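Removed: one protein chain of the complex. Kept in place: all other protein chains.
For subunit A:
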Amino acid sequence: MIPSLHSARRPSVLHIFKVYYPDLFGGTLSVIRDICAGLKDMFSAGVLVCSKSGGKSRIVVNDVAVERVRSFGDVLSLPAAPAYPLRLWRRIAEHDLLALHAPFPLADLVFALGFGRSRPLVVHWHADIVSHAALRPFIEPLMRRTLRRAEAIIVSDPVLIQNTPLLREFADKCHAVPFGIDVAKYDPPAPRLDRVNARGRLVLACGRLVPYKGFDVLVRAAFGQSFEVWIVGEGRERERLEQLIENLGLQDRVRLLGSVPESDRIKLMGIADVFVMPSVTNAETFGLVQLEAMAAGRPVVNTSLDTGVPQVARHGIEAITVPPGDPDKLAEAINTLIADPERRRRMGEAARQRAATKYSAAAFCKGIEKIYREAAAAPAPAVRASRAAAIGWPATIQIAAALAWSDMRHRYVRSLLGPFWMSIQMAIMVAVLGSVIGHLSNANAVARLPMLALSLTAWTFLNSVVLDATTALQNSASLIKDRALPPVVFLLQCVFRQALFALHNASVPLILWLVLVPKEFGGAIAALPGFALFVVCTLGLGLVLGALATRYRDLKPIIESGLMLAFLSSPIIWSTEMLNHASTVMQLNPLTHLFAIWREPLATGHVAMSSVSYVLAVVSVLAVASVITIARLRKAAFWI
């Protein structure tokens, strides 16, 4: 062996899943555990999961560091752990390889938004989303993005690639690595050589008590028969199953054993006569427990799902396969086996043989190791996120600022006043509107002029940013296509450019304020946070609407008239007392609150909480939309 020269440190793998020991036991978890243990000489492992129990957040399970993020219960089979995506994002940089155990939409959210691109990703596809089919249209795009970004996708059986439409799209990077099992653990205790019980009638099933496992079908199958059924496992279906057993009067023959330690489960596998896996949906992709039963030399009854289940234990050789959800056929199959000890012995031997040869733990670990190694060796940025990511945000902003600065200089070319022409326009508008409003209301019109001028300046800024942004990308097509500048540069350019113009315009309210109002600075400082929010909103609006209007050209006139309507139905030129406070449209209009959060502190020193919360809601919606927009802008070159 040649010692490797460069990698004294083992690369580290972060396993990403929703739950881990000791909060739950199950097939997926034992797969993660086996990978961690089997590859521990080559890869160091970490696990990031959610936990309802609220114990310590960092624990060690079987020598593996497990970090648990607090979850507040399950919503639609998903842990409600709002902190998980953020924590995942922060952990990504600490590892060399990411192993996502899908389905786990909470993690898809992180990858779909383009975070964590700096590390290679391997997806272990454990199952498709079956239970909440209505949510599929929302989750599938996320999953697709994750899969697109992944270096490799690992499934337990090749049949899953053919039968899962989403995986078929990425068939070229799917690898089938069957789960493995250490058969030696299931060796029978020495004295008991004859492992088939001639008068056997003990039927064993294992699994979490959840609907897709189909244990209710097994209970029904036991009705009117003579065999005994022991079901190992715990879960939310327990009460329903107990009720069913009671209703059918099967308490003496059907027992729910609850959770059982692994060593005891191995013993149970050893004394059972028939192992049944009655799963009813394709959420069961492989059935690790049936492999355990096979290792223990038990004949299997399984169901004909479109997954690996009937491929692992094959009908007529290691198993009898029955249609899912059919208690009569299930009972018939169990009875066939119970009545025929010779067949049970033959099937059991075939099963053990298959488990030992086809599904060895060593082959599983070797297969995973190979894929991990290849993925970890893949060039770091698998797919370039965008030029913005390649250039970096500071440079992007600098370029946008330079372009905006040159735009403003352009206004001064061949013109002495430059953008101040617009300020003069603004001054005239303020004068005219001010005199008209002075006639409409009895309040002192002159005293209101500075506020009117400031409001108009701010409105002009917002309005021009949005309108400018709707055409910005088309106008900069050559810079985007020929110089490969990131499209977001030009949307930022609009904001910066209009900000520079707004600073020119701001001379009007500034002069009016200096002339007309007694100097007082407290209000101005109190208005700053609100004003910052206003600018942030403008930036977000510019980004989102600018990109949308480039993609959908018919939006521009809609945006124009929408802005005009919003302007007219907001108290920008009208003052609130002129309008009697009560207009619902005005209260719903975001512009009203967007202006209120800085105008009210300026005028009165305090601001209504409702306005603040309204604006914060708008900001957070815009923030999400902006993140999505920036991701979408990768395709902007196609639109122009």
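To be clear about the criterion, contacts are C-beta pairs under 8 Å (C-beta built on N, C-alpha and C of every residue); 3 or more make two chains touch, one makes a residue touch a chain; residues count from 1.
The definition used in the following text is that contacts and distances are computed from a predicted model.
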item	value
Complex member absent from the view - protein name from UniProt, among "Sugar ABC transporter ATP-binding protein", "Phosphate transport system permease protein", "Na+/H+ antiporter subunit D" or "ABC transmembrane type-1 domain-containing protein"	"Sugar ABC transporter ATP-binding protein"
Among A:A65, A:A378, A:V535 or A:I628, the residue in touch with the chain that has been omitted	A:A378
Which of A:I317, A:A395 or A:I428 contacts the chain that the document leaves out	A:A395
Given A:E239, A:E342 or A:D554, the one touching the chain that is not displayed	A:D554
Hidden partner interface residues of subunit A, rising order	148, 172, 378-384, 386-387, 390-391, 395, 398-399, 402-403, 406, 409-410, 413-414, 478-485, 548, 551-555, 634-635, 637-639
